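Just one protein chain is left out here, and the rest sit where they should.
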Amino acid sequence: MAAVKWVWRYLTGEILVLPTRLAAVLICLGLLLLPLLTQDPYLLRVAALASLLAVFAASWDLLSGFAGQVNLGHALFFGVAAYTSALLNLKLGLTPWLTIPAGALTAVLTALLVGVPCLRLKGPYLALATLAFPIMLTGLIFAFPSFFGGELGVSGLTRLGRTRVREYYLTLGAMLVLTTAMWKITESRLGIIFHAIREDEVAVRASGINTTRYKLLAFSLSGFFAGLAGGMYAHFLRIAGPSLLAMFFSFQAIIWTIFGGAATIYGPVVGVFVLYPALEILRVVKEIRMLGFALLVLVLLRFMPEGLVPWLEHRLEPECPRCRARNAFTRRACRVCGTAVRRLARRQEVAPPL
Amino acid sequence: MRRVTCLLLVAVLVGSLFGASGCRKQAVGPPTIKIGIAGPMAFIQGEHHWAGATMAMEEINAAGGVQVGGEKWLIELVKIDTNEILSPEDAATAVERAITVDKVDFLIGGFRTEGVFPMTEVAMDHQKIFMIAGAATNELLVGRVDTNYDRYKYLFRVTPIRSTDLAKICFEMLGYTGAILRQVLGAQRLRVAILAEQLQWNEALIAGAQQMLPALLGMDVVGVWRPSATATDVTAELTAIKAAGAHIIFQINSGPVGITCARQWGELEIPAVMQGINVEAQKLGFWQATRGYGNYETTLNTYGRVSINETTMPFYNAFVERFGEAPAYTAGAHQAIEILVAAIERAGTLDSDAVVAELEKTDVIGPTGRLVFDALHDVTWGPAHVTGIVTQWQDGEMVVVWPFPGWQGLNYEGIKPYAIPPRVIQYWMSR
Partner (left out) sequence: MLANILVTGLMNAGVYALLAVGFSLIFGAARIINLSHTAFYMAAAFAMFYLTVTRGLNVYLAIPIALAIVAVLGTIVYKLIIDPLREHEATVLIVTLATAILFQEGLLLGFGGHYRGVPSLWAGYTTLLGVRVTYQYLLTLAVVIVASTCLWALLQHSRLGIAIRATAQDREVANLMGMDVSRVATVAMVIGVVLAGVAGVMVAPIYVLEPHMWQPPMVTILAVVVLGGLGSIKGSFIGAVILALAEVLVVFLVPQGAFLKAALALTLMLAILLIRPEGLFGVLFEGER
C-alpha cells in the first residue's frame, strides 16, 4: 500500500507536472506496447534500428557533449564492436550473448588506444585527429580482405532474436537501460567532473582532480556503450561492413545529437527517433530524400540552434526565476515556491524578488 | 515573428511530405502483379534496372497482361531506391518496406554485392523470389542455394554471368589480343600490369591472373596496382606502370576509378593497351566523361551492337532509342521480367514455390543468348548458352570485338576487328 502511494506521489509530483516528462513516459510506454498494436516487420525494424542508433548517438553525447572531447570518428567504436562480434560469431561460433559483450570490451580497448594519444590534443585538433582513426581501420580492413571480407564485410551472423518482436524488445530494452545508465552517469559526481573538464580543464586540474584519468574514463565509457550498440546492430542486420566505419556514419551520430540537443543524453535519443523515421517517411519522395533530410536539419537548426529538446523545454517549461525549478507553461505560479512565473518568464529582465 | 516563420516552414515541410505520400492513387481495373525493382535509383545502374523493367512491363501489359490461371493480370512496377552504393544497410530496410508496406510479390535488381547480401536475406525471410540483375559475385548463390536450398531457392541470377566466368572471358581476350600484339610488335614475351581497384570482388580474378598469365599465356606480370575504387588521380600508378615496361594493362574496375584510369591513360599516352573489366566503359557516356581519351579502351560487356540471336539487336536499338544510352547489365531486369512472367503463366499461380519450380525449367533465347539456370540458379556460360561479349571504343563508337569469328565455332554478325592504339605500336617499334 505504501509502495503504491509512493508511486502515485512520484507520478503526480514529479512526472505529471512537467509536459516533457509526461511525454517521455508516454512515448516509452507507447514503444513498449507497440507490438500489441502492430507486428509489421518493417515498422518494428525501423524502431529497433532507431533504438540501437539512439544508444550510439547518446554515447557520443556522453564523450563529446558532456566531457567536451569532440570525437569526429565515433563510428570507430561502433564498427570495431560490430566487426569483433561478427568475427567471433562466424569464426568461433559464439552466441550473440557472448559476442556482443566481447565486442563492447574491444570497443573499450580501442577507446583507450585512441584516448591515450589524444590526451595531448585539444579542441579542433582533437576533433580532426579522431576523424583519422576509422579511416585508418578501413584501410586495414581492405588490406586483409580474406579475414575482414573487404567491402563485402562479414555476413551471415546469428540473428539477434528468433522473431522480429523478440528482436524489437531486446533492442528497445537495451536502449532504455543503456540510455538511463548514461543519464544517471551524467547526473552523478562523475558527470559533474566531466562537465567541469569541458568548461575549464585547467581549473579542474587545479582542484586536485586527475583529469587524465577522467578523460580516459569518458573515452572508455563512451566506447563501451557505443560498442554494445554496435554488436547488437551487427547481429540485427546479420552483417558487419566497412560502411559502419564511414565518415558519414560518425557524422550522423553528431547530426542526431546536435539536432536533438547536445549534453542532455535524452536529446540524441529524441534526435534519432525523429530523424531516423523521418528519413524512412522521406522514402515516398525517393528523388529528394536526402535533400529533404538536409533541408530539415538546416532549417530546424537555423531556428533552434540549441537543438529540438532544449528548444521545446524553453517553450513548454519556463524556469522559475526564483528557485530555478521547471514549471509547465500552463502554470501561473511556481509549483515549488509559489512565485508568479508566467509574467516574469515573459519579461526576463525583471529581477527576481530577493 | 521569427518563431512563426520557423513553425510555418516546418509545417510546410512536414505537410508536403505527407501530402506527397497521401496523393497515391488507388488502382482500379484488373488485378496487378507487383514487382519491386531494387537498385540505386540515383545512379545509372538503378536507372537501367528501372528502364529495362519499364520496357518489359509496357510490352507485356500492351499485349494484354499475364495469364494467371483463368485471369489476366497486369504488371505494376514498384521502384525501390536501395541507396546501396552509399549505404548497404539502407538496402535491406528498403526491401523490407517494399515487401511489407508496398506488398510487392516479386523482386528484381541489386547491384553492389555488399548491398545484395542483406537485401536477399530479407527477401528469403519473407519467401519472395529475388532475381539478381546486376551483381556477379559467385558467393551470392554458391554456399546458399546449394547448401540451404529450402531457404535460398527463391534466389536466381539473370545478369551478368558469375565472376569466375567473367575471368574466363578475360583470359580468352588476353590470349586473343596477346597473339595480335606479338604479331605486330614481333615475337617477344609480353609484360602485363594489373590495375585493379581495391575491392573484394576482384581478389580471385587477380590471384588467378597472376598464376594463369605466365603459365598459360606466356606473359609476365610486372606488378599489381590497387588504387581505391573512387580514386580521382592515378597519374602515379600509370607512371609507375610505364616505368615497369608493361605492354598490356589488365584492369579490373567497377567504380569511377575506371574513368580516371582510361582518361589519364589516354592523356599521358601511356604506351600499353588497356583491357579487362571497366564497368564505366560499358556506358555511352564514357566517351564524354573521358573527353575521348578513352579511345581503344576494351572491356567485357553484356549488351552491344552484335547479333547474338534475333532478339539482341531489336532490344538494343529500342533501348538506345528510348533512353539514349546503351543498356548496362542491370537492364537485364527486362529479361528477368519476361522469364518471371513466363514461369508465372506456366505455374498458373503467384505462389512463390510453384513459380520457383517453373523458373528452374527456364530455357529461353534472350538478348544475351540462350538462358538456362544451372543447379545453383545461375546463368549457364558457354558457346551454346550465354557467352558475354567484349567491346572496344573505336573513335567514339562502342564496337564488339569478341567472340572473334570462329571462336568455339561461333560467328556472330557485327563483330569488328580489335584495334591497337597507334601510339603503342609506335613506341615499341621505335625501341
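Note that the chains take the letters A and B in the order they are written out, and that residue 1 is the start of every chain.
As a convention for this text, a contact is a pair of C-beta atoms (placed from the backbone, for glycine too) under 8 Å apart; a residue touches a chain by one contact, two chains touch by 3 or more.
Please read all numbers here as calculations on a predicted model, not as lab measurements.
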(request) Could you tell me which of A:Leu11, A:Ala181 or A:Leu301 touches the chain that is not displayed? (result) A:Leu301
(message) Tell me which of A:Leu22, A:Leu176, A:Met247 or A:Ala328 is the one touching the absent chain.
(response) A:Met247
(message) One chain is left out of this view; which of B:Val224, B:Val372 or B:Leu410 touches it in the full complex?
(response) B:Val224
(message) Using the document's contact rule, name the residues of chain A that touch the chain not shown here.
(response) 64, 70, 117, 120-125, 127-129, 131-132, 135-136, 138-140, 142-143, 247-248, 251, 254-255, 258-259, 262, 287-288, 290-291, 293-295, 297-298, 301-302, 305-307
(message) Tell me which stretches of chain B touch the chain missing from the display.
(response) 40, 42-44, 47, 85-86, 197-198, 223-228, 230-233, 235-237, 239-240, 242-243, 256, 259-260, 263-264, 267-270, 280, 285, 288-291
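By our rule, only the chains that are shown with their structure count from here on.
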(message) Between chain A and chain B, what distance separates the C-alpha centroids? Give it in angstrom.
(response) 40
(message) Considering only the defined contacts, which chain B positions touch chain A in the complex?
(response) 2-3, 5-6, 9-10, 13, 17-18, 20-21, 41-42, 79, 81, 86-89, 92-94, 96-97, 99-101, 113-114, 117-118, 121, 126, 137, 198-201, 203, 229
(request) Over in the complex, which chain A residues touch chain B? Could you list them? (result) 40-43, 45-46, 49, 142, 145-146, 149-153, 155, 237-239, 241, 243, 248, 280-287, 289, 292, 295-296, 299-300, 302-304
